[in-house]
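Complex shown without one protein chain; remaining protein chains in place.
Let's turn to subunit A:
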Amino acid sequence: MSEPADLVVLEGVTKVFGDAPPALKDVSGTVRGGEITGLVGPDGAGKTTLIRLMTGLMEPTGGTLTVLGHDTRTDAAAIQSAIGYMPQRFGLYEDLTVGENMTLYADLRGLPQAEREAVFDELLTFTDLKRFTARRAGHLSGGMKQKLGLACALLRKPRLLLLDEPGVGVDPISRRDLWAMVEDLTREGIGVLWATAYLEEAEACDRVLLLNEGEALFAGPPAEMTGRVQGRVYRVEGIGARRTALAHLVDEAGVRDGVIQGEAIRLLLAEGAERPPLPDGARIEATRPRFEDAFVDRLGGGPGGHSAIAAAQDAFPDDDAAMIEADGLTKRFGDFTAAADISFKVPRGEIFGLLGPNGAGKSTTFKMLCGLLRPTSGTGRVAGIDLSRQAAQARGRLGYMAQKFSLYGDLSIQQNLDFFAGVYGLSGRRKRTRTGLMREIFDFDRHAGQPAKELPLGLKQRLALAAALMHEPEVLFLDEPTSGVDPITRREFWMHINALVEKGVTVLVTTHFMDEAEYCDRISLIYRGRSIALGSPDELKRRVASPDQPDPTMEDAFVALVKEADAEREEEAA
């Protein structure tokens, strides 16, 4: 019997939950053996639903899915015995050790006793987990859990491997390791589906299925997608005040999209459009298009450059006062040091980023600077106010946007706005104008009565920003503000932030997201509780540039700097 070339065939797949808008609408595409197929899209696009449909754990509302030649509706059992699946939350038993987890899945998948020793040995070597065989899964780092999850999914060499966002919560180094492992597998003919919200990962895939709001926008090799914007992407350098320049440029006719990249601006022009007029001294040159450019183009281009919210706000005095100061901030939990001797100063009107993998100490530093966590030693000041003495007063001057949606899900948009206005001490006419303004700017009126938890992701994110900006704060704290949102929403968000910064607002942002780091004026790279590098994005990139890597990306810089820090630690230990 000849092997079908396509391991998965999707034909007009639709999935509807209750009376919500369809999670998937008429999706078609294929996953082939020996390739990595990227299932790409922002959070809420339908990626997890589509994978669950492929495993046969869910039934489609319409259309058909054929996996390894079996219909998922009728032959789920046959599919489940031949695939490997790693759900988003690992699926590991935290109370069991690495070895016990593998034994369990080996039993469940019916791996013959005779083959076990060899297979375990191979997988533990492959994932570099051999040293940790006796460690409980709950005590592994995010990256190691992900590798163990992969090892469990590979026990019985599957023909198809489904990975649901394996890159989430994992530092870039582990992510690269994981990617290399998966690439190895494709050489043996295994078909891999790799779901991701990171658009840069899409470029490395052999084939991409791009989902947005349940619709497949593209299916095919990524180069075909980026080819659509070939010759329309430019890099503008030497433009001076890049935030103001960007706001003007994106409003020019013929400009589809623009983003800040360190000290430069990246522009996407409409088909056949002329290059926009540039100030003297600015250089413009064509650059290699990226997947994200093509995605934004497909979505109809980015938002404009005018931020009504910044326009409605008075500018803060134009001085060089240090608005955020960290001086030797250290936090210990028992004998674990979460943050050690972190120092930096952020002058007014600057965007400062704390960049680092999960668990590096970003959030700890962040919480000490909002006065939510008392440092073991060192001091933090916001707007000149010492947080150890007058934390409440300092908090009144800062706006905070938490990583997770932290508004009241059962309240409507209006009720949430009213609540936050009240919390920040707004009342009477000021409260009415501010909440009214937010409703108008963020286009909340269509959804004003709906409970916040039912809003689409992009709108939730806008609401969180509106709540944080309610009292016109001088300092903004943003915790992973745009991870997982679609590129249009992310651009809109940064458009507001950029405009506010021009008005003198100071921003501190934590992120593990390399694209977000590009918006910062300066970045502190946090790794294992320490700041291992500090500088502008371009400085950091230049620092790691080498003959074989003349033009490193932010992620390349991150990986190189972290490896450097690891090498130093080992030297110290030796």
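Quick note on the criterion: a residue touches a chain if its C-beta (ideal position, glycine included) is under 8 Å from a C-beta of that chain, and two chains touch if they have at least 3 such contacts; residues count from 1.
To be clear about the criterion, contacts and distances are computed from a predicted model.
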Name under which UniProt lists the unshown chain, selected from "Beta-ACP synthase", "ABC transporter permease", "Heme exporter protein C" or "Roadblock/LAMTOR2 domain-containing protein": "ABC transporter permease"
Option from A:Ile83, A:Val98, A:Ala464 or A:Ala560 whose C-beta touches the chain left out: A:Ile83
Options A:Thr103, A:Asn358, A:Thr376 or A:Ser536, residue touching the unrepresented chain: A:Thr103
Candidate in contact with the missing chain, chosen from A:Val8, A:Leu92, A:Ala310 or A:Cys520: A:Leu92
Hidden partner chain, touching residue among A:Glu59, A:Asp251, A:Asp443 or A:Glu568: A:Glu59
Residue numbers in subunit A that touch the chain omitted from display: 17, 52, 55-59, 76-77, 80-81, 83, 85-96, 100, 103-105, 107-110, 136, 149, 152
